[in-house]
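Note that one protein chain of the assembly has been removed; the remaining protein chains are unaltered in position.
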Amino acid sequence: MPTKKPSAAVIARAKKIRVLLCDADGTLTDGRVWLLSMPDGTAQEIKGFNAHDGAGMTMARAVGLRTGVITGRDSAAMARRAREMGMEFVYQKRAEKIPVLEEILRIAAVTDAEVAYIGDDMPDIPVMKRAGLAIAVANAAPEVKRVAHYITSRAGGAGGVREAIELILKAQGKWLEAIAKAKA
Amino acid sequence: MPTKKPSAAVIARAKKIRVLLCDADGTLTDGRVWLLSMPDGTAQEIKGFNAHDGAGMTMARAVGLRTGVITGRDSAAMARRAREMGMEFVYQKRAEKIPVLEEILRIAAVTDAEVAYIGDDMPDIPVMKRAGLAIAVANAAPEVKRVAHYITSRAGGAGGVREAIELILKAQGKWLEAIAKAKA
Amino acid sequence: MPTKKPSAAVIARAKKIRVLLCDADGTLTDGRVWLLSMPDGTAQEIKGFNAHDGAGMTMARAVGLRTGVITGRDSAAMARRAREMGMEFVYQKRAEKIPVLEEILRIAAVTDAEVAYIGDDMPDIPVMKRAGLAIAVANAAPEVKRVAHYITSRAGGAGGVREAIELILKAQGKWLEAIAKAKA
Partner (left out) sequence: MPTKKPSAAVIARAKKIRVLLCDADGTLTDGRVWLLSMPDGTAQEIKGFNAHDGAGMTMARAVGLRTGVITGRDSAAMARRAREMGMEFVYQKRAEKIPVLEEILRIAAVTDAEVAYIGDDMPDIPVMKRAGLAIAVANAAPEVKRVAHYITSRAGGAGGVREAIELILKAQGKWLEAIAKAKA
């Protein structure tokens, strides 16, 4: 059952996580899809990520979690940001997310229970139903919140992902180690 | 009369809708007009759309609604976004919106009563006075809200359009079908 | 004395206005200065204007007010937006605003009492002290609010300028005419 404070059940789920996956638009961003008109009549995409989320992803990585993103859109912005955050799994232009989840499970040799997934809209629901820890950001659609084990108090692009990462690292007793590495 | 919860009258209007049209700036965006200075002294336009609105437009389309945008401005950003959302009717640089409405009525072979229009500022009023369902986003000018049958609780660019789409699809009993398609 | 509701004194001031001038950053925008890194190591400026402000400026112009902007920065974005809004007076890269005001007074053949100025920060104060109607946007520095005759309830970039324009046009009995022209 979704709740703002992590329940014992959520903490138990968080302890098992080895792979942290998330959606892009609305989750790593606030859901704005920015397009820049180019002189040649095409339009280029701009994405607004969050520095705290990024630092959180780097911290998660530093203490051993494997991280990734699965998104229906495709942009160089997302690719660069994924690299900056040290993400191992970067799947863009994937409207259907379950086949990607299965590929990641195989590559990482983990089970559903060891995967956390953070999302905000309909296409995230199938993955969230399978993930050991399903997290909805504060701005998620009601249908998404209903299938989440935990709902962040911050929205996508405003620290929701950082909050999810803190929850997991604290449950695993790795938060202080992560801070120490981030300060270095 | 405008109201936050859809009244029986609004639901009755929503049931008849076959074509969903909207304004761009202030409706599909939050009303910010972003301009990027270019090295050659010109400026290019950036628009900030909303992922939830876009998913909603795609869902509306998936269950049979015909969709479109009528705007006084002109940008490659709007053109690309309209394509991404599967919009059939894309009219840019049209200060006067009534002639466009009439062209769409002809092409789509529908009546005023079968058209919903979502807007936020003065140039939207004439179309809203004719549309079977006139919706103002939360950030609309008072004069626009006065002619609306329904005012969304969310602003343009922040999910107002998604809210309008949900209202229509739920009234038509197509929401669950739309979700099912969006999850696929 | 500044007040949220226009007092009789403010309305009396507004009636005399023939020229409406404003600052750019923090007034026509929310005060964010956006810079895009370019591949050649330079950076280009992006400005976020407001559609409602722009429509308001166009409406003011349509009913006979002369409009303009005075700013310390310089960008193609501001130049294009000023053109779009039909502004007659466009002075960029002018750290000192009084000489510009005097040039405008001469060109427009008006007196201080016939000029309204909308601003938000220190460099606006000297002009505001001379303008017949000095308006501070909601996000203005305290020192600026102190010299304003009126403080808008909306911030710069969020409709503060539109609010100021409505105040003036309503005081002059031109608001309905302006709406009628905007709907056409």
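The chains carry the letters A, B and C, assigned in the order they are written, with residues numbered from 1 in each.
Convention: a contact is a pair of C-beta atoms (placed from the backbone, for glycine too) under 8 Å apart; a residue touches a chain by one contact, two chains touch by 3 or more.
The structure presented is a predicted model; accordingly, all values stated were derived computationally and were not measured.
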| item | value |
| --- | --- |
| Contacts of the hidden chain among displayed chains | A, C |
| Residue of A:Cys22, A:Ile46 or A:Met87 in touch with the missing chain, whole complex considered | A:Ile46 |
| Touch criterion as defined above, residue of C:Gly54, C:Gly68 or C:Pro123 at the omitted chain | C:Pro123 |
| Residues belonging to chain C that touch the chain removed from view | 25-26, 29, 31-39, 41-43, 46, 95-96, 120-123, 125-126, 141, 143 |
| Chain not shown, touching residues in chain A | 36, 38, 42, 44-52, 54-55, 59, 75-77, 79-81, 157, 159, 179, 182-184 |
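In the analysis below, only the chains that are shown with their structure count from here on.
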| item | value |
| --- | --- |
| Arrangement of touching chains [line / ring / star / complete / other] | line |
| Interface residue identity across copies chain B, chain C - same or different by half | different |
| Chain ID, smallest distance between chain and overall C-alpha centroids | B |
| Chain A and chain C, separation of their C-alpha mean positions in angstrom | 42 |
| Chain B and chain C, separation of their C-alpha mean positions in angstrom | 30 |
| Interface hub residues of chain A, defined as touching at least two other chains | none |
